[in-house]
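Only one protein chain is missing; all other protein chains are in place.
A and B label the chains in the order they appear, each numbered from 1.
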Amino acid sequence: MSTARAASIVLAKELRLELRTRELLSATLVFALIVIVMFSYAFDPTPAESRHYGPGLLWIAFLFAGSLMLHPSFAREQAGDTMDALRLAPISSFSILLGKMAANFIFLAIAELILVPIFAVLYDVRLMGVLGPLILVFALGTLGLVIAGTVFASISSHARMRELMLPLLLLPVLAPLLVAAVQATRALLADTPSLDPAWVTFLAAFDVIFMTASWLVCDFLLEE
Amino acid sequence: MKLRISLTVIVAAMMIFAGYAALFIAPDERTMHEIQRIFYFHVPAWSASFTAFFASWIACIAYLSTKRDRFDWLAVSAAEVGVIACTIGLLTGPLWAKPVWGIWWTWDARLTTTFILWLLYISYLLLRGLIEEPARRATLAAVFGVFAFLDVPLVYASNRLWRTQHPAPVMFGGPNSGLNPMMGKVLGFCIVSVLCLMVIILVDRYRLEELRHEVDELRQDAETRALDAQNAQNHVSTAR
Partner (left out) sequence: MAFVGDRPVISAPTSATSACTQPAVASSRSLAVSFDRIEKRFGALFALRGITFDIQPGEFVALLGPNGAGKTTLLRIAALLSTPTRGRVRFVAGSRSAGAQESGDGIPGESAKHMIGMVGHNPLLYDDLTAAENLRLFAQLYGLDDPAACAARGLESCGLADRANGIVRTFSRGMRQRLALARALLHGPSLLLLDEPGTGLDRQAAGWLSGTLERLRSQGCTMIMSTHARSESLDLATRAVLLGGGRVAEDTRGSDPQLLFQRLRSES
């Protein structure tokens, strides 16, 4: 069976499970929303300050919320040993990893679709003119987050204190992604919006490098 | 054994001389005077840590390719040595920066990379501490180790890109910015001494891992023999 087909089966399973339990999405949404609102409350920024600090805040909120959401993608499989069931099947480790990455991407994307407009309203930021490029930047940034996050979720699911371990592993590694995403977003939300090709290229390169590394190590992640 | 002791003594002597050289032989710097002498500890610490982390990365890759335990031992030893050296670097830097530039810290490319690297390898060591089963610990830590160091050029690049757009003070210029030849010699000697010190510590740490492994094997061996003896008493073995 091709990797793509196997990955799509795993993806469908993850989506169906999430639809049934609805645990991840709601937790992610609420957490990110709290972070965004609390910042406004604590700092009470002026519109100019909002535009300056907003992108950083937004991405930090997603990074933290994402770390929480990524963890169950592997931890959930440990309860009934269902990971064994997936590994028994004649599909490659990469297709399992890919399916989970795709699912995590969709969940995070849904959260972002809801939260970014809320952010725009709270901080008085104009999105309409830059919607296309903004989606591109968010897609590339979320992709990097999800790629590294899913791999590290797999690693931390075997460690004690796994909920804490995931952010500890993930956030330092994502530092360059954070810088790139924030700068690109800020450029798009500035008074004269512009899509910065350097940062977009950087994000794309980050995604390619980490996806390749994931492909190289996927067998080690799932082996016993 | 004798070799190790003599090497340790030699390295100790080198370090003492390096310290003396840094404090007394190196010429006084024009503007910063005494404070500048931290330079002779800071730069070697940084070079040593970077070398150690690089060695750890190579060891991680080697472990994943060959699955031989000794690469895992090397990876953890190098990581620990690197974290120590990095901590020293991170502490000495601000000590120098505050009197000279008036600020403790700035997010320039080198400092950022050093700090993130420090965080990454502390996470690496924490991860190791939290996985019990040795084979799995070695494999998963190696995977993380590969990703961690892979991130370093990305951190550096992102910071440079950022700073071309938003310039900020760059500390510690470069080691070649108008360096008096005597200073250069002292610095070179300090770097070499610290590197040797790190190697000695790394070798000892590696040996510790090796010994731990040996102890486990011996214990397991003893248990096996006891079990076999018990089995021989209880059952009559049929032909296999």
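Keep this in mind: contacts are C-beta pairs under 8 Å (C-beta built on N, C-alpha and C of every residue); 3 or more make two chains touch, one makes a residue touch a chain.
Nothing here was measured: the structure is a model prediction, and the numbers come from that model.
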**Report entry** Contact with the hidden chain (one of A:M1, A:V30, A:V121 or A:A190)
**Finding:** A:M1
Report summary line: Of the candidates A:K13, A:H52 or A:R162, the residue in contact with the absent chain is A:K13
Query raised in the report: On chain B, what residues meet the omitted chain?
Result: 132-135, 216-217, 219-220, 224, 227-228, 231, 235, 237-238, 240
**Report entry** Residues of chain A (touch criterion as defined above) contacting the omitted chain
**Finding:** 1, 6, 9, 13, 16-17, 20-21, 79-82, 84-91, 223-224
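Just so it is clear, only the chains that are shown with their structure count from here on.
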Report summary line: Touching chain B in the complex, chain A uses residues 148, 151-152, 155-156, 158-161, 165, 168-169, 172-173, 175-176, 179-180, 183, 198-199, 202, 205-206, 209-210, 213, 217, 220-221, 223-224
**Report entry** Interface residues, chain B side, partner chain A - complex
**Finding:** 64, 112, 116, 119-120, 123, 126-127, 130-132, 136, 139-140, 142-144, 146-148, 150-151, 154-155, 157-159, 161-162, 165
